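Okay, structure first, notes after.
Missing here is one protein chain; the remaining ones are kept as they sit in the complex.
We just call them A, B, C, D and E in the order they show up, numbering each chain from 1.
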């Protein structure tokens, strides 16, 4: 029986966002989120690494064709997020604060139905080189 | 006489922007600037490298103290640009399209009066890892 | 119930060190530690990545505010280690060889009491781009 | 009892390869492997990260001397793979498609007998910065 | 009169090659080119940075649209070089040794007629992270 291997594909997108809790007043938002609360938004070059774990197919030697994985990420995530304002342009963040944690969870939920359920799936999202998150753990 | 040495300091800032020519109609802006024209902005992690050329001071061995240079960049550029919307929050871009080229020229003009004129000054700006500019040349 | 997410914060410090076992003679130390045993020390730019795992707070979308985590790392680790000689200036290494393994364990012990115990904590330390360690596993 | 620590060593090699299933006809190989099937090969700068997990030796503070680990990787892997054609020059790939997944498994099998069995061993292989794999999981 | 700005676009391609002088015997080729002379080829992930210098267009703020520059590089260079064997698949290297120096010169000659002559053009080519070249100087 073949062993499991993890394969990874790195993609990126550029987006604007701001951190804000609609149920809080301006002062509390400012205190909690600091400069990330700037009313007119700021932005990031997000790096996204998608991990898929499964057994390599003996005929191809692939766990999953990374070109296919790249296409899925492009269709499900990049088309929606790249060169967009996450708060205003992406339905999932109308009522959900676009922290790196929440963006990673949303990306996972967008990808999961499009990746064969026999595979384990995990996403890592870099908001900057120094701040990044991983889901699930 | 001591020889000249170039010293470099790298800083970064995160900002939102959109590319748009106010004198053009929406269709032309869309055609020329593509997804960079998105009405609600997108954003980047900008990496900024500032180059200063001069003779090392024999007493210190420094061309310029890079902590001092870092402080100047922080005061003159990062305070204005970091976690901001370049089009809406930065006066210099009210009537100037915030392309990487124009941002680099604006940064140069902000820094130049604050760096001793005996030094040559140049800025390099990375909008992404794959798109970057340098001014002057 | 919210799912767990891992968040990461990258910091760095510059330090001198040498590898040496005080109970061994010079020849044995030289043989085992090679050029890392140089009597007058050598040094590194250490990159430190701290991982915290927990459930995002529904009100903020944060597992932990990465600015707060950064402050804790600065107070507990960087203030002690940055621009220091680990063997001579840091009490923890007076009788402990400052290998990357031991530095990572010491950093973990410095951070653990300052991070809410509901969170899992892990540190990764890069001595160079090619040599790095992780603790705990 | 000392705790376990993971140590990592990064190496690299440059090699040519092509993806092909000898039991398939040319059209099917072309369809499945695309430009990776190019008859005259293409190539990569492979980055290899080897992870070893164990308890640090109290006398040295090392899980394993990374110079020793580097030597083992050089002897067992780089000597065979570096500046070679994986399909033609490396016996293990005469009848095994040199996908990143299969290369990682072969590297693991070459290293495992040469690393003390008390250590856990894992390899991560970067074919490009954007495509990489890990084995075992 | 607007000032000149340098703009840069980074692309990459993966290719096989070997270094060999057809007019030399095998022993001399082996002695001069070492493992780069391996008969069955080896390969690299080449990173290519194209620099274009000119005056920003006042209407767009662009020296040149980097999407257009990227398209030109793709059509003129990547289509010919990516996932190819430079020695066997690329006409320019049938009788020219594909050293980094010669590849850079060939890329320059492929791009030059396709970039408006009012612009200065320069290419930088990374064969590995540690070996790279620039042309012209």
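We adopt the following convention: a contact is a pair of C-beta atoms (placed from the backbone, for glycine too) under 8 Å apart; a residue touches a chain by one contact, two chains touch by 3 or more.
All values reported here derive from a predicted model rather than from experimental measurement.
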Which displayed chains the unshown chain touches:
B, C, E
Would you indicate which residue among C:51, C:84 or C:124 is in contact with the undisplayed chain?
C:84
Please identify which residue in B:31, B:67, B:94 or B:109 touches the non-displayed chain.
B:67
On chain E, where is the contact patch with the chain that was removed from view?
19, 21, 24, 32-34, 96-102, 104-105, 129-137
Could you please point out the chain B residues that touch the chain left off the display?
3-11, 53, 56, 59-63, 65-67
Residues from chain C at the interface with the omitted partner, ascending
12, 14-17, 35-36, 38, 40-45, 82-85, 88-89, 128-129
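Keep this in mind: only the chains that are shown with their structure count from here on.
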Of the chains shown, whose Cα centre falls closest to the middle of all protein Cα atoms?
A
Comparing which residue numbers chain C and chain D contribute to their contact, where sharing over half means same and under half means different, the two sides are different
Counting only C-alpha atoms to place each centre, which chain is farthest from chain A?
E
With chain centres defined as C-alpha means, what is the inter-centre distance between chain A and chain D in Å?
28
Which integer distance in Å separates the CA centroid of chain C from that of chain E?
41
Residues in chain E with touches to at least two other chains are numbered none
